[in-house]
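Let's turn to chain A:
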Amino acid sequence: MSTTILNEKDIARAINRISHEILERNQGAENIALIGIRTRGVTLSSRLQAKINAIENIEVATGALDITLYRDDIGAGLQKPELKKTEITFGLEGKHVILCDDVLFTGRTIRAAIDALIDFGRPASVQLAVLIDRGHRELPIRPDYVGKNIPTPKSKRVQVLLKEVDEEDKVIIQEQVK
Partner candidate 1 sequence: MRILIKGGHLIDPANKKNGQFDLLISKGKIEAVEPEGKIKDISGAEIIDAKGAIVAPGFCDMHVHFREPGHEYKETIETGSHSAAAGGFTTVAVMPNTSPVNDNRSVTDFILSQAKETSDINILPIGAITKGLNGETLSDMGELKEAGCIGYSDDGRPVSNSEIMRRALEYSKMFDLPCIQHSEVLELTQGGSMNEGIVSTELGLKGMPTEAEDIMVHRDICLLPKTGGRLHVAHISSGGSVDLVRQAKAKGLAVTCEVAPHHFTLTHDACRGYDTNAKMSPPLRTQSDLEMIKEGMRDGTIDIIATDHAPHDRVDKQVEFSKACFGIVGLETALPLTLKMVDEKVISLEKAIDMLTFQPSQLFKLDKGTLGVGKAADITLFDEKMEYTIDPSQFKSRSKNSPYKDWKVRGKVLRTLVNGKTVFKCN
Partner candidate 2 sequence: MTQTTTLSQRNIITMESLTANDIDTILDTADSFKEVSTRAIKKVPILRGRTIINLFFEPSTRTRTSFEIAGKRLSADVINISGAASSTVKGESLIDTVRNLEAMSPDILVVRHNCSGAPALITQFISKPVINAGDGTHEHPSQSLLDLLTIREHKGDLKGLKVTIVGDIAHSRVARSNIHAMKTMGMTVKVVAPPPLLPIGIEQLGVDVCHDLEKGIKDADVIMILRIQLERQNQGLLSSLREYSNYFCLTEKHLSNVSDDTLIIHPGPVNRGVEISLDVMEGPRSLILNQVTNGVAIRMALFYLLLGESDANSN
(Lines give C-alpha, C1' and ligand atoms only; values in the text may rest on other atoms or scores of the structure.)
Protein backbone atom coordinates (compact mmCIF):
# COMPACT_ATOMS: atom_id res chain seq x y z
CA MET A 1 0.00 0.00 0.00
CA SER A 2 1.49 3.34 -0.98
CA THR A 3 0.08 6.84 -1.52
CA THR A 4 1.64 9.35 -3.87
CA ILE A 5 1.98 12.73 -2.17
CA LEU A 6 4.05 14.59 -4.76
CA ASN A 7 4.10 13.96 -8.49
CA GLU A 8 6.59 14.96 -11.13
CA LYS A 9 5.18 18.47 -11.51
CA ASP A 10 5.03 19.05 -7.77
CA ILE A 11 8.71 18.12 -7.47
CA ALA A 12 9.69 20.42 -10.34
CA ARG A 13 7.79 23.30 -8.74
CA ALA A 14 9.44 22.67 -5.37
CA ILE A 15 12.92 22.71 -6.91
CA ASN A 16 12.10 25.85 -8.81
CA ARG A 17 10.93 27.58 -5.65
CA ILE A 18 13.91 26.40 -3.57
CA SER A 19 16.30 27.67 -6.25
CA HIS A 20 14.77 31.13 -6.03
CA GLU A 21 14.86 31.06 -2.23
CA ILE A 22 18.54 30.11 -2.27
CA LEU A 23 19.39 32.95 -4.62
CA GLU A 24 17.33 35.41 -2.66
CA ARG A 25 18.81 34.46 0.66
CA ASN A 26 22.40 34.41 -0.57
CA GLN A 27 21.97 37.49 -2.73
CA GLY A 28 22.84 35.66 -5.91
CA ALA A 29 24.90 32.60 -6.78
CA GLU A 30 28.39 34.06 -6.56
CA ASN A 31 29.64 32.36 -3.46
CA ILE A 32 27.51 29.28 -3.01
CA ALA A 33 28.19 25.56 -3.38
CA LEU A 34 25.71 22.71 -3.50
CA ILE A 35 26.67 19.47 -1.82
CA GLY A 36 24.36 16.54 -2.14
CA ILE A 37 24.17 13.70 0.30
CA ARG A 38 24.40 10.33 -1.40
CA THR A 39 22.35 9.06 -3.13
CA ARG A 40 19.29 11.19 -3.95
CA GLY A 41 20.63 14.35 -2.36
CA VAL A 42 23.21 14.38 -5.14
CA THR A 43 20.47 14.20 -7.75
CA LEU A 44 18.64 17.09 -6.09
CA SER A 45 21.79 19.18 -5.98
CA SER A 46 22.30 18.63 -9.71
CA ARG A 47 18.73 19.74 -10.42
CA LEU A 48 19.16 22.81 -8.23
CA GLN A 49 22.41 23.59 -10.01
CA ALA A 50 20.70 23.38 -13.40
CA LYS A 51 17.81 25.55 -12.26
CA ILE A 52 20.13 28.19 -10.76
CA ASN A 53 22.14 28.15 -13.95
CA ALA A 54 18.95 28.78 -15.91
CA ILE A 55 18.04 31.74 -13.73
CA GLU A 56 21.43 33.37 -13.10
CA ASN A 57 23.60 31.83 -15.82
CA ILE A 58 26.17 30.77 -13.25
CA GLU A 59 27.61 27.25 -12.92
CA VAL A 60 27.50 26.68 -9.17
CA ALA A 61 30.09 24.27 -7.73
CA THR A 62 28.59 20.91 -6.68
CA GLY A 63 29.92 18.01 -4.69
CA ALA A 64 28.78 14.64 -3.42
CA LEU A 65 29.05 13.49 0.15
CA ASP A 66 28.85 9.92 1.43
CA ILE A 67 28.09 10.18 5.14
CA THR A 68 28.48 6.47 5.91
CA LEU A 69 31.77 7.00 7.69
CA TYR A 70 30.21 9.61 10.00
CA ARG A 71 27.13 7.70 11.06
CA ASP A 72 26.41 7.00 14.70
CA ASP A 73 24.27 3.87 14.35
CA ILE A 74 27.23 1.54 14.55
CA GLY A 75 26.64 -2.14 15.02
CA ALA A 76 28.33 -5.44 14.43
CA GLY A 77 27.34 -7.92 11.78
CA LEU A 78 28.43 -8.40 8.24
CA GLN A 79 25.77 -6.35 6.50
CA LYS A 80 27.23 -2.93 5.84
CA PRO A 81 25.98 0.17 4.02
CA GLU A 82 27.60 0.28 0.64
CA LEU A 83 30.34 2.90 0.79
CA LYS A 84 30.34 5.33 -2.13
CA LYS A 85 32.82 7.98 -3.07
CA THR A 86 32.85 11.43 -1.55
CA GLU A 87 33.67 13.97 -4.26
CA ILE A 88 34.37 17.53 -3.13
CA THR A 89 36.94 18.91 -5.51
CA PHE A 90 36.84 22.56 -4.47
CA GLY A 91 37.81 24.37 -1.27
CA LEU A 92 35.03 25.15 1.19
CA GLU A 93 36.71 28.22 2.72
CA GLY A 94 34.36 31.21 2.60
CA LYS A 95 31.65 29.32 0.70
CA HIS A 96 27.99 29.23 1.63
CA VAL A 97 27.41 25.51 1.42
CA ILE A 98 23.92 24.24 0.80
CA LEU A 99 23.58 20.64 1.85
CA CYS A 100 20.94 18.83 -0.17
CA ASP A 101 19.01 15.72 0.84
CA ASP A 102 15.77 14.09 -0.14
CA VAL A 103 14.06 13.49 3.22
CA LEU A 104 14.72 15.13 6.59
CA PHE A 105 13.65 12.84 9.42
CA THR A 106 15.62 12.33 12.68
CA GLY A 107 18.37 14.75 11.67
CA ARG A 108 21.13 12.22 12.27
CA THR A 109 22.18 12.07 8.65
CA ILE A 110 22.52 15.86 8.57
CA ARG A 111 24.56 15.78 11.77
CA ALA A 112 26.91 13.28 10.11
CA ALA A 113 27.01 15.38 6.94
CA ILE A 114 27.95 18.53 8.86
CA ASP A 115 30.72 16.63 10.66
CA ALA A 116 32.03 15.36 7.34
CA LEU A 117 31.88 18.81 5.75
CA ILE A 118 33.87 20.37 8.54
CA ASP A 119 36.68 17.87 7.84
CA PHE A 120 36.98 19.35 4.37
CA GLY A 121 37.40 22.96 5.49
CA ARG A 122 35.64 25.92 7.09
CA PRO A 123 32.64 27.16 5.06
CA ALA A 124 31.21 30.65 5.65
CA SER A 125 27.87 28.99 6.44
CA VAL A 126 26.07 25.70 6.03
CA GLN A 127 22.45 25.69 4.94
CA LEU A 128 20.12 22.78 4.46
CA ALA A 129 17.76 22.11 1.56
CA VAL A 130 15.43 19.10 1.62
CA LEU A 131 12.62 17.99 -0.63
CA ILE A 132 10.56 16.52 2.23
CA ASP A 133 10.53 17.34 5.94
CA ARG A 134 8.58 14.68 7.80
CA GLY A 135 9.36 15.81 11.37
CA HIS A 136 10.36 13.51 14.27
CA ARG A 137 13.69 15.24 14.84
CA GLU A 138 16.05 13.66 17.38
CA LEU A 139 18.65 16.44 17.10
CA PRO A 140 18.35 20.28 17.07
CA ILE A 141 18.46 20.57 13.30
CA ARG A 142 16.10 22.56 11.06
CA PRO A 143 16.02 22.96 7.28
CA ASP A 144 16.51 26.30 5.53
CA TYR A 145 14.66 25.26 2.39
CA VAL A 146 11.82 22.75 2.29
CA GLY A 147 9.99 21.36 -0.73
CA LYS A 148 7.07 20.14 1.36
CA ASN A 149 6.32 19.46 5.00
CA ILE A 150 4.64 16.09 5.40
CA PRO A 151 3.82 15.23 9.02
CA THR A 152 3.67 11.43 9.11
CA PRO A 153 3.53 8.79 11.81
CA LYS A 154 6.95 7.38 12.60
CA SER A 155 5.79 3.98 11.51
CA LYS A 156 5.32 5.12 7.90
CA ARG A 157 8.08 5.29 5.39
CA VAL A 158 8.49 8.25 3.09
CA GLN A 159 10.24 7.48 -0.16
CA VAL A 160 11.48 9.95 -2.75
CA LEU A 161 11.87 8.54 -6.24
CA LEU A 162 13.88 10.50 -8.79
CA LYS A 163 14.23 9.76 -12.49
CA GLU A 164 17.99 9.66 -12.48
CA VAL A 165 17.96 6.84 -9.94
CA ASP A 166 14.47 5.39 -9.94
CA GLU A 167 13.15 6.03 -13.47
CA GLU A 168 10.30 8.25 -12.28
CA ASP A 169 9.72 11.36 -10.20
CA LYS A 170 7.38 11.01 -7.23
CA VAL A 171 7.18 10.95 -3.46
CA ILE A 172 5.22 8.17 -1.82
CA ILE A 173 4.23 7.13 1.69
CA GLN A 174 4.33 3.45 2.51
CA GLU A 175 3.65 1.25 5.47
CA GLN A 176 6.99 0.40 7.06
CA VAL A 177 8.38 -2.66 5.37
CA LYS A 178 9.15 -5.22 7.98
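The rule is simple: a residue touches a chain if its C-beta (ideal position, glycine included) is under 8 Å from a C-beta of that chain, and two chains touch if they have at least 3 such contacts; residues count from 1.
Keep in mind how these were chosen: all candidates are chains of the complex that A comes from, given by their letters.
Keep in mind that this is a model prediction, so the values were computed, not measured.
Colleague: Looking at 1 or 2, only one should touch chain A in the complex. Which number is that?
Modeller: The answer is candidate 2.
Colleague: For chain A, which residues count as touching candidate 2 in their complex?
Modeller: Contact set of chain A toward candidate 2: 39, 66, 68-71, 73-87, 101-106, 108-109, 115-116, 119-121, 134, 158-159.
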